[in-house]
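This is the structure I want to talk about, given as structure tokens.
Yeah, one chain of the complex is gone here, protein chain that is, but the others are all in their spots.
Let's turn to subunit A:
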Amino acid sequence: MANSGGGAVCNGNLYSHKKWDGSQNGNCTKNGIVKKVQQNGKPHFYEKPIVESFEEAPLHVMVFTYMGYGIGTLFGYLRDFLRNSGIEKCNAAVEREEQKDFVPLYQNFENFYTRNIYMRIRDNWNRPICSAPGPLFDVMERVSDDYNWTFRFTGRIIKDVINMGSYNFLGLAVRYDESMRTVKDVLEEYGVGVASTRHEMGTLNKHKELEDLVAQFLNVEAAMVFGMGFATNSMNIPALVGKGCLILSDELNHASLVLGARLSGATIRIFKHNNMQSLEKLLRDAVIYGQPRTRRAWKKILIMVEGVYSMEGSIVNLPQIVALKKKYKAYLYIDEAHSIGSVGPTGRGVVEFFGMDPQDVDVFMGTFTKSFGASGGYIAGRKDLVDYLRVHSHSAVYATSMSPPIAEQIIRSMKFIMGLDGTTQGLKRVRQLAKNTRYFRKRLNEMGFIIYGNEESPVVPLLLYMPGKVAAFARHLLNRKIGVVVVGFPATPLAEARARFCVSAAHTREMLDTVLEALDEMGDLLHLKYSRNKKSARPELYDETSFELDD
């Protein structure tokens, strides 16, 4: 159902690239994007060049960064010495008197970083808010009298802070309005809790409705939902693979994927981030040489990747991974936590972004926290996979099922995005998000900051490198009523601390401009404009993996 000159509601169907209108020279026009058709009808891969950049910082920046950490560490040793010898008062909590002769609960060195470096700038995290996490929110003001050891709320609220930190890609997390009437009704009818597991007495008809809708949204056979996104990974991967299987996992996978892989007992091998040569080498070695010492064949090989990586902003190289998976007969598990709803022409995720067939991916996993404004996770795929998980998933047997009003919120948002509620608002938001993303990234690149990641990904990491700048950046921007998220070690490598922006469809052009102006001034004040490449008219030259120019 390709409409030429697009814009109509998609009726909940995934774009199928196989059908096209027979217009001149075999080109297919959909939604204004022209795609060339392959001669022999094989599915074609995404033709636009993938522009991802991970620029390296100049040398002096790295030197200063390590120097900064070195000075921090030296002072840390000094302060520890002062605290231990009693010259300085120790503000940290201590063990009970009666338990002083027990083995210490924490190693002294484990908490060195926390005590001495993190504690100095800890006011930039865990900031409490008191309104819905929409494009503007209210932050509670808190001050510290003893250098961040304890905080005290002044009672004042900083109103209307621009929210560049919450994962609110489509702007669906807002305070109550009339469109959320069904959620209110479900809350009043069903209550809030469920108090039982899926296998016992906890499967409500709401869950069934939701699962059918998710399967329709992703254009797969069946789906199953769980109450927590993190737990979806950590409890279902052990059900799918076990000892004797091999997991090939990307370097930068999320903690839940790593935990699920470890709990399963399978062998884990790591390939470099988004690097297809590394993955192919591992696949070849696995198939040819088998298990390490016994040389037995592996039972199954599972490749685990994410759709959009939250710390880097890169999008997975799906067409090549699918080609590799087909050649070596491996299975593919995609975690679309950040890409569902935010990437792709109608928001169906990376599979739609690349124009590929959903049958090619074996296990779709995603969460409802980011684009749908609720909480929970899902796993979708073929019916036999979902049936197997219904019986064997740890979460279905031992953990409470999803709360009914939350399920209703997801149903409502999904219908909104798919256009099943009769309007095109959902599609407009997806387009608005894509526009906002491109605009934001373009302007930041022009200003000269180092931005990581793919051009189309709504997660924008801006590199800060030095720990002192991390704190100054976040504090200054809060004074200007802009809320940003900064991340340092251990979530990122030691020398690559960054600020991470999440662009939302609900951000208006004025809000983005305000933020960009403030960032411009911050960049000049703190000397953050490290980039040595000014954006040029030939983006192909940034692409380091291939130098084939489009003709």
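In the analysis below, a residue touches a chain if its C-beta (ideal position, glycine included) is under 8 Å from a C-beta of that chain, and two chains touch if they have at least 3 such contacts; residues count from 1.
Convention: contacts and distances are computed from a predicted model.
Only one chain is not pictured, and the protein name UniProt records for it, out of "Serine palmitoyltransferase 1", "TATA box-binding protein-associated factor RNA polymerase I subunit A", "adenine phosphoribosyltransferase" or "Mitochondrial ribosomal protein L13", is "Serine palmitoyltransferase 1".
Across A:Val63, A:Ala297, A:Leu494 or A:Leu525, the residue that sits in touch with the chain not pictured is A:Ala297. Among the residues A:Ser196, A:Gln277, A:Thr424 or A:Thr508, only A:Ser196 touches the chain that is left out of the figure.
Which of A:Ile268, A:Val287, A:Ala323 or A:Leu516 touches the hidden chain is settled by the complete complex: it is A:Val287.
Of the options A:Arg152, A:Lys272, A:Lys329 or A:His527, the residue whose C-beta touches the omitted chain is A:Lys329.
The chain not shown here is touched by just one of A:Val61, A:Ile117, A:Val183 or A:Leu433, and that residue is A:Val183. Between the chain not shown and the residues A:Ser53, A:Asn116, A:Asn219 or A:Ser395, the one that touches is A:Ser395.
Summarising the interface, subunit A meets the missing chain with residues 93-96, 98-99, 101-107, 114, 118, 125-134, 137, 139-140, 163, 165-168, 172-176, 180, 183-184, 187-205, 208, 227-231, 234-235, 238, 240, 254-256, 259, 262-263, 284, 287-288, 297-301, 327-331, 362-363, 367-370, 372-375, 384-385, 387-392, 394-395, 397-400, 403-406, 409, 483, 485.
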